[in-house]
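To keep things clear, I will list the structure first and then write my remarks on it.
Heads up, one of the protein chains got dropped from this complex, but the rest are sitting where they should.
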């Protein structure tokens, strides 16, 4: 950025060229001073543009937390609505404090002794803003961190003790997720595709490409949910002894659609926002802004294709045009494209979405067969489609886009694009280490909670619903009879409100 | 975007001036190198600022799809909620694929190599091939896609609660993929025959002005509204909406006013991307540097707000006088009518004119609603009246109130180009606006009527009376949208339920739990 002003020696050189008279000295001072101010202002402009871009992306990513809350609320039964919404609010709130205190340090801490496994600087935002990171970067990463915990809360919904929720959520947001994000996204992460610090070069001279976190965010959340749901077991009544499957439908499709659209809206911060800087020219009239736009397009197309595939797929399989399935299919497409969104062409995004719809359908079938109960399909969706997304990058990453986004010369790219198998190898390594790391940490945690009888609520509470037993009442009072009529409400019960209207 | 660096002979000239010695050459090279670097960074900055602006505007416009979904969901009866929401999700999803494959090409496919252009239809950039080029980056596609899906969303409101899902898929693809892109080509492409900023192709501006439809009162709202008009007319009203006695009918209220308000506010929020975002570029100084597109953008946001506010207040008092209620649903619709009207002229009128626009549009909507009731026309969301009627008023309004300076700033061109009739700019702009209303009405009718009639002939358009009474959610979409009482809040019923669930081992507990609703 300094090339606009006079670099060291420039002024002396200019003076020499102009003839070394007093006038020449004044002329060169005049010119260099002007150029300096221009340079400073250009630097400031770049900062302002980039930070504006990053902050607004952050706000969009934050809106996903609202999306999760509504999606989760709509997908559970009415009696557990308050419970699941509280967990979503606390994901954001507890995550804010824990990521501020330790999470950011584990993930992006920069100091004198880089460590490919874990960061250990910048505790409590100490020394932030630095030359590399401003406050806005912290906020952006926080919004990502809370998304991972939100995913897991869906898997274990409707049957988990609130205390267990607080414990696993802090652990996941504060420690497990930050470490994984360190591997992939920090400048000294051992798996990172843009590693610039620390011993050793890029893994397989490529590193794993996980641009916005199909693995880092979605697989982490999904696999944590897998173990939680497995250890807890299915909700009461979900599978009967004869092998029949009862579908527990959520209490409000409207909230599911609301949540899905909000997630879609937020994903425009999640994927394109992961460029962090927008004012980075490539050559000619292209720059990161082109990449950002392309990322938004690939994201959109993958989700759209997954939705349409799911629509017709489920129509063929089940005979219904089902909006809930379409919403989940859409989200699966987004989770899958998240890894490669910046390095694939729009047509490849369509393939990504098409396959991810079938991945989700397949895993859902498998889950039903294995009597695995995940109220939001979070494991199948974020874990399964997330893993597919990582493989997809290894197959379809485009040479030019990889170079533009990650720099470097003739580095490997997608197998099907002629870039050899090295990138795919790195992607497979990413899947395996994430699955392994999350299983070891979260599996043990859930098992310990289970042994301590802190994990699952009592059958009575589960049947009555946690809102009444733990959270002070039901979420909805549509018939309030002006409250002192409570008795009447009970009498009315579910029988419909014939009496109510008369009142 | 030039003039900061050393172009053409600049370097040579400078070197000559400096004396032509070796030193002079080096000084010239040094200075030009610096200036070129600055120039290139300026170009990048402009791109980055403009693209950031456009992308976030596109995201806001996309949020309108969520607004539509909630507005539609709240405005239909509970038994059709899943159906209408599915259509809204698919508007976005199918629209994404079809606009990517063909829609964008029809709308903006002016080949940069073949600058003769085609005023009627574009035919380039299929599946984004050739994008990004010098004019269009990916973000422009995204922005236009968000517009395209809005049009289909409008129509889905008109034919809600009685249309077969297959027929919905067909008309929606047709509208988003072909009908709408062609209209948007006429008005917004650089070679569109009606465009107010036409710069390519044979013939100049229509009437020396072209029609001004800045963000699409005609292109988006009238297209969606008129398509809905024909769909609703050909299908006929919902069962029970009008009885035989010829009274003005039973009002079928939507199932949730909360969702209507939620949707309305989200649409308002999104409209800040729709109207101000239509500038596409924000870093365009007018002259002198203090004012530029950023001023226009801000003014557009203000006119949009004021028109909607005026329409809302007018509706509030108007409906109070007419019906005796302070109705939030009517106020929401009035508000949206004001937005639909100002969308055409938002960038070229003064704030005070926007207040007039909103005031009139409220009465346009009230009038059309009365007319619809008299003609026994049933549109569950008033979409034909609102988007069609207020949209048409908005196009006319621009012909009356467009301000000279603003038209020149936004559309450029000759200093004597026509502007609003009431502002002293003569009738030419108004004439072009009337042409726009007529051709859009004609084109949409000519394409959509045959389609709906065809669907009707093939018995694909309307659902059976049984399905309509039972509600499409149960018959087609796998169950009802809501299960507030899931069988465990009330113990007696739980017992009952549990039994019946066992009796229906198909695994779909919905039907059973549905029974105690």
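In order of appearance the chains are A and B, and numbering begins at 1 in each one.
By definition in this document, a contact is a pair of C-beta atoms (placed from the backbone, for glycine too) under 8 Å apart; a residue touches a chain by one contact, two chains touch by 3 or more.
All of these numbers come straight from a predicted model, not from anything done at the bench.
Only one residue from B:128, B:310, B:342 or B:463 touches the chain missing from this view: B:310.
Across B:198, B:221, B:255 or B:417, the residue that sits in touch with the chain not pictured is B:255.
Interface note for the absent chain: among B:351, B:367 or B:442, the touching residue is B:351.
In the complete complex, the hidden chain is touched by one of A:65, A:110 or A:153, namely A:65.
Touch with the hidden chain on the side of subunit A covers residues 23, 26-27, 30-31, 34, 37-38, 40-41, 43-45, 47-49, 51-52, 55-56, 58-59, 62-63, 65-66, 69-70, 73, 81-82, 85-86, 88-90, 92-97, 100, 124-125, 129, 131, 134-139, 142, 162, 252, 255, 258, 470-473, 475-480, 482-484, 496-498, 500-502. The chain not shown here touches subunit B at positions 3-4, 10, 13-14, 17-19, 31, 35, 38, 42, 45-46, 49, 52-53, 56, 60, 77-79, 240, 247-258, 261-262, 264-266, 268-269, 272-273, 276, 282-285, 288-295, 297-299, 301-302, 305-306, 308-310, 312-313, 316, 323, 325-329, 331-332, 335, 351-352, 355, 469-471, 474, 480, 482, 484, 517.
As a working rule, only the chains that are shown with their structure count from here on.
Distance from the subunit A centre to the subunit B centre is 30 Å, each centre being the mean of its Cα atoms.
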